[in-house]
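Omission of a single protein chain aside, the complex is shown with its protein chains in their original locations.
Let's turn to chain A:
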Amino acid sequence: MSSDNAASTPYLIRGATLPDGTRTDLVLADGRIAEIGSGLSRAGASVVDAAGLIALPGLVDLHTHLREPGGEQSETILSGSQAAAVGGFTSVFAMANTSPVQDTAGVVDQVLALGEQAGYVTVQPIGAVTVGLAGERLAELGAMATSRARVRVFSDDGFCVSDPLLMRRALEYVKAFDGVVAQHSQEPRLTEKAQMNEGALSSELGMVGWPAVAEESIIARDVLLAEHVGSRLHVCHVSTAGSVDVIRWAKARGIQVTAEATPHHLMLTEDLVVGYDARFKVNPPLRRREDVEALRAGLADGTIDIVATDHAPHPIEAKDCEWDAAANGMVGLESALSVVHASVIDTGLLDWNDIARVLSSTPARIGRLAGQGQGLLVGGPAELTLYDPAASRVFGRGSLAGKSANSPYLEMTLPGRVQATFHRGYATVLDGALRPAAEIAAQGVRTHG
C-alpha cells in the first residue's frame, strides 16, 4: 500500500466489500468516487488492497464535543478531528458548549474555519439555542443559519431547554431555515445532584439517582410541542426503555421526531459504577440491561434513527477523583464503530447497510449537511472508510487519537478496526494509522481553496 498522499493522486481501492455484501473496486479521483466496478485500473493511482474490508460511506457524528474554543487542555478541533478520522468519521457536528459558547455567527464561523484548517473531517458547528446556554433567551439562530457555517442544528446540550415556552419558540423559529432543535432531555428539578441511574443500585450505594422519568417526561412534552407547532425535533442520547416507547408512539402519530443513541448506552450498564471508576460517569447515566436491550431494539426497528457518539473529552484530573467530583462524559469517536459492531452487528440486529444508514446517511440528513452521507455512488463525494470486521483488538490508550483518555473501553477487547478513511478524496487514515497533520492540513487548504 502506498503512503503517497499527494494532492492529485487518485486511489484505486481493490476488492472492497460494499455494505450490501458485493465485492468491488473503487476509484477515487478529484474528490469524487470516479468509478465502481470489478477489475478496475487507473494509471498513477495509489493502490489500496481492501480484501476482507468493508467499504462504508464516511461516518457522520451528529454529537461531538470538540472543546475548542475554551477547553483546549482536553481537546482541540485538530485533535478531535484526528480522533474522528481514526474512528472512520468524515464529518462531525461540533456541540455548542464551548467557551465562549457557539451562540453567535462569529464563534460558529471560527469553529468551521479551524475545522477546515485541520482538514481531517468536515467540522459542522452546532449553534446554541439560548444565549450562553443559560436557558433564558434565544440566541441569534438566524444569524448562525445564514453565516458561512450554515448552522441547521441547534442545541443547548449539557443543559435541557427546560422552559416549555422557550422550547416551543425555538422549535417554531428554526422552521424559517429548515433547522432542528436537538434537545438534551433532562428535567432539571428531577435530577438535582444526580450521580447515576436511579434504581436498586443507586439505592444501595446511597447515590442521588437520575430517574428515567426525568428524561421521558421531557421527551413526551417535546414531541407534543413539535406536533403542535409542526416542527422538527431531534432527541439527543436517548437512554431509557421508556423513552424508546414515547418516541415510537410519537413516530406512529406522524410527529417529526428523530432520535439518537450513543454507543456506550448500546453496550454498557450501570453496574460498572460499583467500583467508583469515574470513566463510567456520563450524562445521561449508564442504565439497566433492559434499557440497553430496548435501545438496541429501537435502533433495529427505526425508532432510534442514528448512533451519535457524545464524544466528551476530559482532562485526567476531572476523572482521577471521587465519583461525585468527577466530570460527566466519555470519549467515543475512536471506539464508536467497534462498539456498534459488538452491540448490534454481532447480535444480529443490524447489518452493514443499516450501519451506513444510522452512522452516515441519516445523521447527515437530520443535520442538512451537504457533501456527506450520500452513500457510495459514482460521482458522489469521496467520503468513505474501510473497516476490517474480522479484526479483534484490546482497546488501549494507543487506540485513542484525541487528547483525552477518558474512554470506558480501555483494556476491553473490541471487534473490528478502521483501516483507512478518505475525506474529500484524500486519505486521513491509511494502514490503520493517522496521516500526519501537516500533510492533511495541506490537503485541506488545497480542497477548500
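In this text, a contact is a pair of C-beta atoms (placed from the backbone, for glycine too) under 8 Å apart; a residue touches a chain by one contact, two chains touch by 3 or more; residues count from 1.
Methods note: contacts and distances are computed from a predicted model.
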| item | value |
| --- | --- |
| Hidden subunit of the complex - UniProt protein name among "Aspartate carbamoyltransferase", "Phosphate acyltransferase", "Ferredoxin-type protein NapH" or "ABC transporter permease" | "Aspartate carbamoyltransferase" |
| Absent-chain contact - pick from A:Ala200, A:Val378 or A:Val394 | A:Ala200 |
| Options A:Gly209, A:Gly242, A:Pro284 or A:Gly425, residue touching the unrepresented chain | A:Gly209 |
| Chain A, residues in touch with the chain not shown (by the definition above) | 195, 198-200, 202-207, 209, 211, 275-276, 317, 320-325 |
